[in-house]
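One chain of protein is taken out of this complex; the other chains stay put.
On to chain A.
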């Protein structure tokens, strides 16, 4: 009694083998296999994904989409929903490497300015010993006794290598100005972790607002992603905070070097729809926005260190 055909299997296997894929690549595979473009045959596409997810849910897995926090592009991936004994095996990283990764993600998540990245030097200076102390909760009498040797001896070059590997595997990414940000895999997989860690969610799409604009009103905790701002306020041209009604500046003259340019207005052409994409594919996808036509031809090779974040008409500028 085959519920899923080889076409469903291909979609699943491609995500498992190649890791998270850009929406356009995933769509082009779908088009090639089924002969129907998800853009025009959205119902069919959703149908496929629903069917797949129904089967995958048996295994606590999920096929879902998410947005890259830095350029707003949509990615699809298969995600594990439950952390159990089996899933703890599913990594090639060592314990200190995982602790290091966790420390980086925490540093990014807890950044109140919602810049969404930390600079390379800060990452390399993270001391793993702090991770252990934080986790154990209580202070051990002699601080060094509780800390495994592997943590203490985690050298700078090991940290660099770990970061490189994490970027290749898409857990982290290099942002334009050579900072380190969260990668697509983290956005897909660590969704619940971000919620639990108290990262404020974007008002518009309800995903973790790691890299987002905060309301200039000091007392207001609203955050909205740059790409979500565009969808919500594009027609109006004026941004007003949904909670405290303060007006947000459309081109804020923040002192930070990571800021938007005037190119924003050029970008408007690529977003005809006015509704945000929900990341849970299971919930009905409403009208989808057209993706920006990124210049390079990514068809054959989507995997790999995507360190080139050149701003063409990318929606998400700093």
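The rule is simple: contacts are C-beta pairs under 8 Å (C-beta built on N, C-alpha and C of every residue); 3 or more make two chains touch, one makes a residue touch a chain; residues count from 1.
By our rule, contacts and distances are computed from a predicted model.
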Name per UniProt, for the chain absent here [options: "MAGE domain-containing protein", "creatine kinase", "Guanine nucleotide-binding protein subunit beta-5b" or "Response regulatory domain-containing protein"]: "MAGE domain-containing protein"
Residue among A:33, A:107 or A:220 that touches the chain left out of view: A:33
Contact set of chain A toward the excluded chain (per top definition): 1-4, 6, 8-10, 12-14, 16-19, 29, 32-33, 55-56, 58-60, 84, 86-92, 300-301, 303-304
